[in-house]
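Below is one structure. I have some questions about it.
One protein chain omitted, others in place.
Letters A, B and C name the chains as they come in the text, with residue numbers starting at 1 for each one.
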Amino acid sequence: MGKNRLEAFSDGVLAIILTIMVLELKVPHGDSFPALAGLLPTFISYGLSFIYIAIYWNNHHHLLHAVKQVNGPILWANTHLLFWLSLVPFATAWMGANHFAARPVALYGCVLLMAGVAYYLLSQCLIRFHRAGSLLGAAVGRDAKGKLSIAIYAAAILLSFANRWIGFGLYWLVALIWLVPDRRIERVMAREG
Amino acid sequence: MGKNRLEAFSDGVLAIILTIMVLELKVPHGDSFPALAGLLPTFISYGLSFIYIAIYWNNHHHLLHAVKQVNGPILWANTHLLFWLSLVPFATAWMGANHFAARPVALYGCVLLMAGVAYYLLSQCLIRFHRAGSLLGAAVGRDAKGKLSIAIYAAAILLSFANRWIGFGLYWLVALIWLVPDRRIERVMAREG
Amino acid sequence: MGKNRLEAFSDGVLAIILTIMVLELKVPHGDSFPALAGLLPTFISYGLSFIYIAIYWNNHHHLLHAVKQVNGPILWANTHLLFWLSLVPFATAWMGANHFAARPVALYGCVLLMAGVAYYLLSQCLIRFHRAGSLLGAAVGRDAKGKLSIAIYAAAILLSFANRWIGFGLYWLVALIWLVPDRRIERVMAREG
Partner (left out) sequence: MGKNRLEAFSDGVLAIILTIMVLELKVPHGDSFPALAGLLPTFISYGLSFIYIAIYWNNHHHLLHAVKQVNGPILWANTHLLFWLSLVPFATAWMGANHFAARPVALYGCVLLMAGVAYYLLSQCLIRFHRAGSLLGAAVGRDAKGKLSIAIYAAAILLSFANRWIGFGLYWLVALIWLVPDRRIERVMAREG
């Protein structure tokens, strides 16, 4: 199977996840600014999740860029990633509705952690299918950023019970780490090309 | 008509079905873990349906892989399949909200049964249009797995009134049968190619 | 501008309209069959609208099949069509929730009427842009079916105040007329090709 339909399907799911999150920004009762201000936590959660989904879309492209074919395990590793990302709107809404209480903040981290693990598994499936020593293997390499993210998510989940703002702050930290686009694949490809 | 737009439209509908199901995971009141745990049946239903839609997406690709052209009956057989699949979010939500009571479990099976029948009809339309003895005819063959699934769904619907867990368990069994991707078409194509 | 992105965008909007309609099938309270049976009017409305959107998707393809380029007026005529079709989920839900009361049945017809007029305007924009005597002009021709549909919608709206079942039945009649795919374009193209 070619990679095009996998990309198109993943893009479709990510575009829908990105957009239906806004449905959790429920229209407030009344037209006052305090009514609007009550949505601020939900809005901030929404902004963070919007950035995360956009990062996953971006990185997913880079990961599949050096790939031509996909097999069954890759397809299911990709579905597994989409499953955890599909829970982001729910975790976002629960965190926003409870004004960043410790447990929702920790749950949000669990969803990010599982998505991070699923992304790592997907990259491993891709490397295995395209053999070691390949362009992709060299480009994704040890995936230090991916492993670091997973470690920070785990720390954030635990620390959010001590102080929820530490957990929430660490999610922003990981987002910032990834906002710098993953130039590793581009660099290796440019060197070899 | 070429098959590309049929594939793209079906992919779009399946991506949306997959993603809007998560809207049934309503944000619980309060930030306690018991409040979250109350969503567990809905979450398990969601996971099962997510797998089913992903399986249909996967099998739909394999089915259309050996196909070049589509005609009117194929188009409407495909629409018929999408109709039953579009009811999966509803059946999922009813089953989850009622903690796997017998009737919702049976209804979930009815939707799966109708989708299974619709998929079978679609495959027959494709075989008829592309003539017996074709690559597709040989690859899809007697479609033992499809017929077995339909029989299991029918049994599960009836048995769920005796014990709902039998019905629910059988749905997982069919999912497992299909999680092994359909290598028949790939095998025949590799042999002929 | 090429027609590909217009097609892709229209397909996306139609796929979403088709699928979000199911969100109006609200999960009933309780797990009883009477609770489920209460959804029957909404379900029947859903089925009719599903068929209509599928017909529009199908006819939209046939209409654009003979087209290579699109201009500004075509683009906005297409947007105008999508606007009226986007109101189908709302009209469907109101008709279902009120068990086919006269006024919701009439409103449903108004939305279909406007969509029918918008489709006619779109076909005229396409014919004008591609000149008289073209393949498209010969194929779409006088569009007897489109004009007949508009007349039936208008009659159905008025008659639904006398007897709502007449109006509702006429909508099914138009759907049946269109379920026979539009072979005119195919026929002319086969003759000329």
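Criterion: a contact is a pair of C-beta atoms (placed from the backbone, for glycine too) under 8 Å apart; a residue touches a chain by one contact, two chains touch by 3 or more.
All values derive from a computational prediction rather than experimental measurement.
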Neighbours of the unshown chain, displayed set only, are A, C
Checked against the full complex, the residue among C:Ala35, C:Leu87, C:Val117 or C:Ile166 that touches the missing chain is C:Leu87
The listed residue (A:His65, A:His99, A:His130 or A:Lys145) that touches the chain absent from the view is A:His65
For chain A, residues touching the missing partner are 7-8, 11-12, 14-16, 18-20, 22-23, 25, 27-28, 30-33, 36, 47, 50, 54, 57-58, 61, 65, 179, 181
Per the touch rule stated above, chain C touches the missing chain via residues 1, 5, 8-9, 12-13, 16-17, 20, 23-24, 72, 75-76, 79, 82-83, 86-87, 89-90, 93-94, 97-98, 101-104, 107
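As a working rule, only the chains that are shown with their structure count from here on.
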Contact graph of the chains (line, ring, star, complete, other): line
Rounded to a multiple of 5 degrees, the Cα superposition angle from chain B to chain C is 90
At the largest C-alpha centroid distance from chain A we find chain C
Averaging C-alpha coordinates per chain, one finds the centres of chain A and chain C separated by a number of Å equal to 38
Taking each chain's centre as the mean of its CA atoms, chain A sits from chain B at a distance in Å of 27
Shared-interface residues of chain C (touching two or more other chains) are none
